[in-house]
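A single protein chain has been removed from this complex, and every other one stays in its place.
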């Protein structure tokens, strides 16, 4: 059972030399932001023009959202039992999945599908297809990914992201599609259900040519500083194993049984 | 940078032969219980006489304790976001630390310390030392590990464990010490604060000669089936990302600041 | 945002009373094995007759397989950097997925599919369908789940499991199907590719009426004692951060680039 050499195209390590996709680590340290370096690691190339600036703003948008999200709850639960930082952080990251953070990738898949179905089409054709998809969702009582939020009706992150993308001239065809779907959704339902931050992030990642497989990783990377701050607060300021149990609980299973 | 061979004393693998500490896997599968096999893996030897039976009862005692412990809360939080089974289980395991499950090891360390201080002593000397230690704890308002429970005043697991150990003639000097401390604690505080399940498990692990470094691992191994059952229930019966947020939350940090 | 009560059908906790699916914890501690308790937690009912004995042997079969599996490698890697027990165990569990341990569930899905396609059929019809499926796999150069092993040609665990199941009169229609597929595979390929331990476990879990969603959880639960023993060995016997790097590694990415 012979091991093949361990092959990578990402980083070259030699004595006293570290190069990420060809660039020396010292050049990156001096001239590039952390967001630009992350973009390089994700996609293999440095961002062009204003792309790094937009990517940075997208990361900052995700940096924290207080104590209530499931990832924070899991991280604080672990921390309150005496976990070291990395164990609590891992518990938080393990709680970022399809139903928390996952709407970014779902929006991306939805927008890709929309684009594929209208490859040659003009805007009116796109609207017809979008109308078809949206009705399909609403008839099945399913939530369209990227729209609506449990707390915010006009999420400040979404507003700022779409504005910055326009200012930086990086708002592309995926953002256009997303806004068209917002219009259609409003017509079909008769309600205003705005693009949420996951929707905006998904469209912008596509306009930046980041593969959809990175969506969850992008959100996790960006939320790490917030999770760390909450864990540190828990470790240093709170009572150990404080009561973070759910409000109340009921047993609805079978009644007592004897074991003969 | 040459790798040394990967050395182990636990399991020998050859083509068509698997031996754990010398015993073939087929012999263990046919003649030994899972608890006995776990004991062999932990300590390097099969349990003697009734030891396997007691070790099994100790494992069953820990198999589940409903939805409220932090490990279940973290596991269900991860599961409710769409985590696969192993991710949610890992989040649960990462929430078993000093302040949840950890009282087993703390009891063990406490009893070892007590024994070391009274190496040559008779029972009355042991009582004096115990008295000294207990007063030290109570004067500092610290909780003695292995005593008291947030829900149970007379934990059925403790009662059964101590009874079984006596019946199986495996209740040894560490259980004796623990019961002596219970007496002393009652005299010092004037209250009845009974041995809890962590205390009983700690004393019994010592009487079975299991090293205290295994205490947390023992609890985790035993709780795994319960965590799995709760995760499966969450995955199959509950709404996605259901509201498991804490009751309410307040922000007590600094007020609004402008960024110029 | 009101929280609903936290509902569960698994374990009822009241002051001084703990019941799992109706049975008191003390009854289970005294009268049932750990494997039987795990079966109860997984399926909601205690095993009948010899089922608990077979389930136990299946668990023991998975308890350890030495240092080379990916789960052990990940656990030891974490441990060698100074991780506490639960962090290293979590890293190991996170490395049990479709391509390590996952063949149990894939075998189960394959056998369920086979059964569904031959609902009303006799054995000769079953053989025709199996022949069809097997050829489909081999023509696409895909490995049939549950057959062949990288080390063992005649895995002692498989032999013992099938023998025990027969002796305990628990070898059912899923084991029959699996052996029939083994026959067909041998005819189609002209080679003897025996049922492996994952295949045997998958068929037996189905014959015990355990849902396929539990397959990975079953393997993880059973491997936990082995992982714990390896982590403890690493923590107590080995040099810190020992060289567990792959043999060698090559960079095959882009050459040096200047950053202007």
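In this document, chain identifiers A, B and C correspond to the written order of the chains, with residue numbering beginning at 1 in each.
Everything below uses one rule, namely that a contact is a pair of C-beta atoms (placed from the backbone, for glycine too) under 8 Å apart; a residue touches a chain by one contact, two chains touch by 3 or more.
As the structure is a computational prediction, the values presented were derived from the model and not from experiment.
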Item to complete: Identify the residue among A:131, A:176 or A:233 that touches the chain left out of the display.
Response: A:233
Worksheet, complete the sentence: Missing-chain contact among C:18, C:38, C:59 or C:88 belongs to C:88
Item to complete: Considering the whole complex rather than only what is displayed, give the residues of subunit B touching the chain that is not shown.
Response: 1, 3, 5-13, 19, 21-24, 27-28, 31-32, 46, 84, 86-87, 90, 150, 246-259
Item to complete: Kindly note down the residues of subunit A that lie in touch with the hidden chain.
Response: 1-4, 6, 8-13, 15-18, 20, 24-26, 28-30, 32-35, 37-38, 41-42, 56-57, 59-61, 63-68, 84-87, 89-90, 93-94, 96-97, 151-157, 159-161, 164, 213-214, 216-217, 220-222, 224-226, 228-233, 235-237, 242-245, 247
Practice prompt. Could you please point out the subunit C residues that touch the chain left off the display?
Written response: 66-68, 70-71, 73-74, 77-78, 80-83, 87-88, 90-91, 94-102, 240-241, 244-247, 249, 251
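Simple rule for what comes next: only the chains that are shown with their structure count from here on.
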Response to the item:
If chain centres are mean C-alpha positions, then the most distant from subunit A is chain B
Fill in: Innermost chain, where centres are averages of C-alpha coordinates
C
Practice prompt. Compute the distance, rounded to whole Å, between the mean C-alpha positions of subunit A and subunit B.
Written response: 37
Response to the item:
Between subunit A and subunit C, the Cα-mean centres are separated in Å by 32
Practice prompt. Can you tell me which residues of subunit C touch two or more of the remaining chains?
Written response: 1, 3, 6, 8-13, 24, 28, 32, 84, 86-87, 90, 247
